[in-house]
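All protein chains but one are shown at their positions in the complex.
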Amino acid sequence: MKAHKISQAPIPMRTVGPIKICGSVLDEKISVPLATYETPLWPSVGRGARISVLTEGIKTTVIDERMSRSILLEADDAYEALQALNSIKARMDEINAVVAKSSRFAKLIDMNSQIVANMIYLRLEFTTGDASGHNMVTNAADKIIPWLLTEYPQLRYSSISGNYCSDKKATAVNGILGRGKYVVCEILISRELCERRLKTTPEKVVDLNIKKNLIGTMIAGGLRSANAHFANMLLAFYLATGQDAANIIEGSQGIVHAEVRGDDLYFSCTLPNLIMGSVGNGKGIDFVEENLAMLGCKEERESGANARRLAAICAATVLCGELSLLAAQTNPGELMEAHLKLER
Amino acid sequence: MKAHKISQAPIPMRTVGPIKICGSVLDEKISVPLATYETPLWPSVGRGARISVLTEGIKTTVIDERMSRSILLEADDAYEALQALNSIKARMDEINAVVAKSSRFAKLIDMNSQIVANMIYLRLEFTTGDASGHNMVTNAADKIIPWLLTEYPQLRYSSISGNYCSDKKATAVNGILGRGKYVVCEILISRELCERRLKTTPEKVVDLNIKKNLIGTMIAGGLRSANAHFANMLLAFYLATGQDAANIIEGSQGIVHAEVRGDDLYFSCTLPNLIMGSVGNGKGIDFVEENLAMLGCKEERESGANARRLAAICAATVLCGELSLLAAQTNPGELMEAHLKLER
Amino acid sequence: MKAHKISQAPIPMRTVGPIKICGSVLDEKISVPLATYETPLWPSVGRGARISVLTEGIKTTVIDERMSRSILLEADDAYEALQALNSIKARMDEINAVVAKSSRFAKLIDMNSQIVANMIYLRLEFTTGDASGHNMVTNAADKIIPWLLTEYPQLRYSSISGNYCSDKKATAVNGILGRGKYVVCEILISRELCERRLKTTPEKVVDLNIKKNLIGTMIAGGLRSANAHFANMLLAFYLATGQDAANIIEGSQGIVHAEVRGDDLYFSCTLPNLIMGSVGNGKGIDFVEENLAMLGCKEERESGANARRLAAICAATVLCGELSLLAAQTNPGELMEAHLKLER
Partner (left out) sequence: MKAHKISQAPIPMRTVGPIKICGSVLDEKISVPLATYETPLWPSVGRGARISVLTEGIKTTVIDERMSRSILLEADDAYEALQALNSIKARMDEINAVVAKSSRFAKLIDMNSQIVANMIYLRLEFTTGDASGHNMVTNAADKIIPWLLTEYPQLRYSSISGNYCSDKKATAVNGILGRGKYVVCEILISRELCERRLKTTPEKVVDLNIKKNLIGTMIAGGLRSANAHFANMLLAFYLATGQDAANIIEGSQGIVHAEVRGDDLYFSCTLPNLIMGSVGNGKGIDFVEENLAMLGCKEERESGANARRLAAICAATVLCGELSLLAAQTNPGELMEAHLKLER
């Protein structure tokens, strides 16, 4: 390994926007950096951003936040497993004292579990301040396991991660129990704006969303997913802000819901699993720090607030790109035409 | 938009290896570039690579390759949809003639479909030479749609993509019908090597794989996934070689199978959806071209061979990292210890 | 075992209807028998049936039919598996000759496969005449396996069923590749009829279907399912007609799509996996034969036609019950009120 030097993979990056965001997390116009090889993404998000500034804004709401790690322990049989598990769940305070030794920020907020045969999959759920928290929760689990094995000698170590976490995999558990920031963004767009800027109508967008994102994904055997391309915006935003982009796997499991309200288009993106941090791994690199600063996510705020702000901006960015692509697909030929134009 | 200049997001990159690969696609020792913020990945893959060179090698087999785009059309009712669909499926040659006008490389090899209510989700499946093929198949679909609407005036356009493709989403369809390269890699590791270099035993790895990757992922509501962290290796390899890394979503839906054979550990990774190209979007950038050349994927070969080679190398890289992490997790404390050491 | 005599479990049964059915399979008014402990199902289906006779009818279309069994074989490695598999797939005619020895009716129409590590999951797909075909395809597989092991001595037996079939399990494969009859039913209901008989509006039904069946099921981690209670009607129809009711597991994985068309409600149920037969196991019992005769499914028809007719009637029955429940749920309090009234 020693012979291999560290170099750099310079991914094309561009700032897009501004996007108009409102709601309880932030209320301002802000431009976002997007790093991607798929450069047609820039004008696509840009079109959505331009729509946003002509409206009241994209309202973002953070519903929940947590990071999880599921340890895997074994007992002699299911009954022993159940007895131990019931006891463990009643000792949250003691476990939190153990956690406190591993980090100033990690705080155990819930435990969920599954027993299969004689095995315990114990999902430990933490808040992790402004970090996405992967290492923090692994570190916490690393402290909790020896404590548990001492307190419950009838249990045996099986793994520090039993995949019930569940990290970077297409699963249902993260959406149901929560992992990362849970963000909803909503926008109201007038018919006139739909027609003039998106070359479509509220009805067409609603109809396409049902047939493509909801039904199409479902018959594809989709899992908690109903969107056209959340993944593209997430990848670009994650790379530009020093996030672990492998988490776009759960991040992309989100839902578009649109409806005609009065004469307007109501368009929303629900992203239950945005794993994001403003500090931690991937941060510290110059351009990342600059981008985070540009996004206003390096300010003095209460612990966790910078990360929530980052997640809210990310979700609004996703909405811009999703809206733009769906609108384009309501018109035959428009998508390819746009691609060809951009690549010339 | 004009005010925003294109800059670069320089992601840390390092070459790891060599990995010893054998089998029908390539038979050589080769080092691989990995770009990631999660730099502990380098020594992890490196450890797997060092194992590989002490064995017969990682045998890679490419099972299949194709790229898909599903268009969405509507008829008046399900019966009309069925009649049209049956006719369309019988005209593959004519459709391929239409496709030929859109690209020298795209060739329609199969059609799969779903009818829901009065809607037709028609999944067009192509070979696309050395390109991953996203744009090629969209372009082909863009030519096929007007042809279909002319030939079948009873059909109406609904979308150029009906999400039955299915691009960058957690679905089952890609694994079942195929999308990207379908690659299997296998390695046989002696007990002695397991113990000396991986600090584990064949039995421990087999046991952990069952309890964590198979059962753990399943109870998490996982979809066609049984692995610890395919996503990490895929992201790093994709970024280093100019791939659209949002495709790690389907790419990470793969399966580890391990068993004790005689006194050895048989360890395999099956990756049914590696979407990869040696040409196309993301390529053309200097460091990407250098990396592809280093991997021997810019040679004069029959169309598609460079991309298959790239996919085989990528899959072998995944195996190295997966083996290393699983081995580490068989031992309490090892994972965190390794992380802490690296971050010092 | 000898001491245990065979007795009977008499499930409450009632004939409901008539339902007005139209389309390519049958065009008539027909009453259906439903056996269930959940007797409020009868008036619920009955309400839907009464709606149907006030319209043009429920149009049913059979899209496809097949029954599958996946055998599981092993080779030394993935490459050997691939070579053997490619050869096997090219010998469909020879395999069909082997199948012909096992049954007059079974006919192999397609093969699909997966390779994982060194294993081959070979999904054999057959038409099976008027039988649902479970035993027929198992019997065929039982003949095919020794033939394959003789022709390909490099392969080893692993299982006559590798669960890629996939029988009575919540999977995606049956919907994507087909298993059982694939039936779509559609009805057009005027606003006036919606209001007078269903106490609702087209808009309310469409809205509820989106929020409950599509989005609600999706966030529940649903798999290829978007309906309120297909399972209830299927169970009752299956029990009354001698079907293996454990197949309601895949049968219930179906989709409701509704939209406002002009001033009417378009309401459809897509059931891709109705495993049904008019002959075979469960048939031969007096009341079953009577029910099948009442449904017109014991007539002299070409092979398969009686079973398709049965599936079409079953699907229309599902639509009646689904429509009625959805309409009820659009009104707060109506569901419980109806239950209480019935149970008095």
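Note that the chains take the letters A, B and C in the order they are written out, and that residue 1 is the start of every chain.
The definition used in the following text is that a residue touches a chain if its C-beta (ideal position, glycine included) is under 8 Å from a C-beta of that chain, and two chains touch if they have at least 3 such contacts.
These numbers come from a predicted model, not from an experiment.
By the touch rule given at the top, the unshown chain touches A, B, C in the complete complex. Residue in contact with the omitted chain (choice from C:114, C:200, C:270 or C:306): C:114.
For the options C:128, C:200 or C:217, the residue in contact with the chain missing from this view is C:217.
If you put the hidden chain back, the residue from A:54, A:100, A:116 or A:305 that touches it is A:116.
Summary of contacts with the chain left out: across C:198, C:235, C:258 or C:307, the touching residue is C:235. Taking the whole complex into account, chain C touches the unshown chain at residues 1, 4-16, 31, 33, 35, 37-38, 42-43, 46, 70, 72, 114, 116, 119, 121, 135, 138-139, 142, 145-146, 157-174, 176, 208, 211-213, 215-217, 219-225, 227-229, 231-232, 234-235, 239-240, 242-246, 248-249, 252-253, 281-282, 285, 287-288, 329-330, 332-333, 335-336, 339. In the full complex, chain B contacts the hidden chain through residues 172, 175-176, 210, 214-215, 218-219, 221-226, 255, 257.
In the full complex, chain A touches the omitted chain through residues 23-24, 59, 61, 63, 77-79, 82, 112, 114-119, 171-173, 175-177, 182, 184, 186, 221, 223, 255, 257, 266, 268, 270, 272.
Please note the rule applied: only the chains that are shown with their structure count from here on.
Centres computed as Cα averages put chain B at a distance of 33 Å from chain C.
Note on chain placement: the centre of chain A and the centre of chain B lie 22 Å apart, centres being C-alpha means. Counting only residues that touch two or more partner chains, chain B has 114, 116, 119, 171-173, 176, 221, 223.
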